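This part shows chain A:
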Amino acid sequence: MKQLLSFIRKEFIHVWRDPKTLVMLFGFPIVQIVLFGFALTNEIKYANIVVVDNAKDVASQQIINKIEGSKFFSVQKTLMTPSAIDAAFKEGKIKLAVVFPVNFNTDLLHLNKASIQVIADASDPNTATQLSSYITTIVADYQAQLSPTMSAPYSIVPEVRMLYNPDLKGAPNFVPGVMAMVLLLVCVMMTSVSIVREKELGTMEILLVSPVKPLMVIIAKAIPYLVLSIVNLGVILVLSVYALDVPIKGSVLLLVFESTLLILTALALGLFISTITSSQQSAMFASMLGMMLPTMLLSGYLFPIENMPVVLQVISNIVPARWYYVIVKAVMLKGLGFASIWKETLILAGMAVFFTGLSLRNFKIRLE
Partner candidate 1 sequence: MSKEIVIRTNKLTKRFDDFVAVDEITFDVHKGEIFGFLGANGAGKTTAMRMLCGLSIPTSGEAMVAGYDVFKQPDEIKQNIGYMSQKFSLYEDLSVKENIEFYGGIYGLSNKQIKEKSGELIERLGLHNEADKLVSSLPLGWKQKLSFSVAIVHQPKIVFLDEPTGGVDPAMRRQFWDLIYDAADKGITIFVTTHYLDEAEYCNRVSIMVDGKIEALDSPEGLRKTFSASNMDEVFYKLARKAKRSAD
Partner candidate 2 sequence: MRALRFLMQKEFRQMFRDKGFTGRLFIAPAIQLILLPMAANYTIKNINIAIVDHDHSTVSQQLSNKILSSGYFKLADYTDFNSKAGALIENDKADLVLEFPSGFEKNMIRENNQKIAIQVNAINGVKASIGFGYLSGIIADYNNNLRLQWIQPGRTNTMPTIDVVSSYWYNPSLTYYIYMVPAILVSLITGIAGLSAAFNIVKEKEMGTIEQINVTPIKKYEFILGKLIPFLAVGTVVFSFGLLFSWVIYGIKPLGNIAVLYLFMYVFLFAILGFGLLISTYSQTQQQANSIMFLFMMVFNMMSGLYTPIDSMPGWAQVITHLFPISYFIDVMRMVVIKGSGIHDIRMHILFVFLIGLVLNTWAVLNYRKTT
């Protein structure tokens, strides 16, 4: 036990004496959570659109007023030919054009039917669909208001409740993902590099010929990073709640417990990477390639997993961040308890045990 403590102390000293590591450990996560937490969002606000009002009548004016009143659009009114719209799209000035035909109001009054053309720059398909659906909603709204007294017969009125995120903000979706990414990347990279550094410098040999058991060496390596990561987690949570306005609806204790589990998995992965690489450079590269891309792409927070081809969906199952993302959403945003996330918890725990076992085995082989 005394041996172990002196080892752990040595590891802490390594970390404290190296300002670069400290910056990596605390600076990166803070920068990332703030930068990505604020910046990563699909919310559309004040998109530049143009309204081509060939009608200039009461009805078109009323609809335009409604569009202008929406926070989704920043409206510019000009008469434009289709080729002018094309030019404006090409220059990237506008994202959508709403065109009213000449006899809009007359048609509406006499034929009871009129149409509005919406032209979207679909080079970004998502923004295009979103914007045109906002316009459709606004128009439908106007239509419903047209004749409040003579309500339409047989109306089905949808009444919607947006759960967990009534303002449809971007942060609630991205923050749990960024948390997973930051915790994983920092832990995996720091542990693997710190162990490989000892190998590279030759100090690992000295540790291995000492009477300390390999398990002890590993524990001693892992504990400082575990402690620092938990501190990190605290910082991240405080930032999420107070800076990014993403509340913790469920139990904080449960969230901390689950995050610790993710950190343990990350440490185990870091250990594993350190046993299969021999230079700091390749450890770094392996953590980056092996962790960053899969975490970003396959954890589900940037892109929905159900849209991916089956192969990738299967692969996504071995990405720890995928499970953690589900857990954080459940605890933090939905306020659920352990009962609804025990399966994900078990998977994460399994991964931690699996990788610890694997790296212990690799470690022993090295000794012989």
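How these were chosen: all candidates are chains of the complex that A comes from, given by their letters.
The criterion applied here is as follows: contacts are C-beta pairs under 8 Å (C-beta built on N, C-alpha and C of every residue); 3 or more make two chains touch, one makes a residue touch a chain; residues count from 1.
Given the structure is predicted, the values throughout are model-derived calculations rather than measurements.
Of the candidates listed (1 or 2), only one touches chain A in this complex, namely 2.
Across the complex, candidate 2 is touched by residues 20, 24, 28, 32, 35-36, 38-45, 47, 86, 89-92, 108-109, 112-130, 132-137, 139-140, 142-143, 146-147, 150-170, 172-173, 280-281, 284-285, 288, 292, 296-298, 302-304, 306-309, 312, 326, 329-330, 333-334, 336, 340 of chain A.
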